[in-house]
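If you scroll down you'll find the structure; I have some questions about it.
Missing here: one protein chain of the complex. Every other protein chain is in place.
This part shows chain A:
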Amino acid sequence: MSAITQGSSVSEATAPRSSAILISIKQNRGFYGAIVLLVLLYLVYNLLHPRGFTANVLIANANESAVLCFVAIAQALAVVTGGLDLSVGAVMTLTNTIASWLVRGEPWQIILGCLVTLASGTAFGFVNGLIIVYGRLQPIIATLASGAVAMGLALLLRPTPGGDVDGDLGWAATNSLRDLFETYGLFDDGEAPWLQPIAWFPVPLLIIIVVVGMVWIPLRRTVTGRTLYAIGSSEGAAYMSGLPIDRARLLAFTLAGFFAGCGGLYLAIQTGVGNADISQAGVYTLNSIAAVVLGGISLLGGIGSAVGAIFGAMILRVISFYFRVLSIDPLMQTLVEGVVLLAAVSLGTLRILRVKNRLELFR
């Protein structure tokens, strides 16, 4: 007992001032752990890959990861507040079918189509938020039901897969920066000398960076953004502090709808079609939860960030890339993925090992 008190008083009084990055690492072990894991996995993958360390491999991988990244960010917003959004996969599918009707024709039509697609995802998330905040329903239940509604709408819009999303956009958004500018005849068709050092950069990665930079980073610096974390940490304390709980939770689910919409739009641009695939929606929702856990976000709420979710999503994807280079039997793939998912979700319960007071397990 006395040893403990002594120890803590020493650390309070005379702890050496370590550098900011070390502190940050100590406080966000999950997040930095995800980065290290991703880098390691991806290095080994490139070593094993016959054409490893080339821009083409990177671009292909970025394309395959982008949609899951968006859906994982959507999930992260809900999870940080201590809830789960089971409709992210369905909203992604719904917006995918919407985009497959609208993103085509003249440039202004394409832009309008993109905006309408994103707006419908956002609106769907807003309705989720209204049901949860004012209907006082548990997020997991509310989104389970609203997700089914979203799937129903998607099936009405695309009973069978189809649509012809603008091909130029599809090419431009899924390749390198050079290809992007070449498609639209910008910067000397992407051959401008200043561009060359970064011309290899995959457009999908850029899109994710831009969207996160424009939405998530500013959000973290608003009171509403901080309130998201406060709700997840201790809703009682957040309420007693007079923080805008309702507004923050409404915003979390609205933005979850927006990011799911980004995923749906990108999927339509990438594949060129809309597809109301029920099992795909379920897989994306499940993967989004696993990605969030892998990215160092606590399922109990209050800890983690959208950036962590992106790394988590990429880790999941890289694991599936291994199936190709290791030529694992495709029949085994679902099984292995399932085990990886289970392991990822189990990571969230590791804290139980550290809990000393068993009563805390029930809180």
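We adopt the following convention: a contact is a pair of C-beta atoms (placed from the backbone, for glycine too) under 8 Å apart; a residue touches a chain by one contact, two chains touch by 3 or more; residues count from 1.
Following the convention adopted for this analysis, contacts and distances are computed from a predicted model.
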The complex's invisible chain, by UniProt name, from "ABC-2 type transport system permease protein", "Acetolactate synthase", "Sugar ABC transporter ATP-binding protein" or "Response regulator": "Sugar ABC transporter ATP-binding protein"
Which residue of A:N56, A:Q109, A:Q138 or A:T222 touches the chain not shown here: A:T222
Residue among A:L186, A:A237 or A:V339 that touches the chain left out of view: A:A237
Chain A residues touching the omitted chain (full complex): 1, 5, 8-9, 11-13, 15, 17, 23, 27, 218, 221-223, 226, 229-230, 233-234, 236-244, 302-303
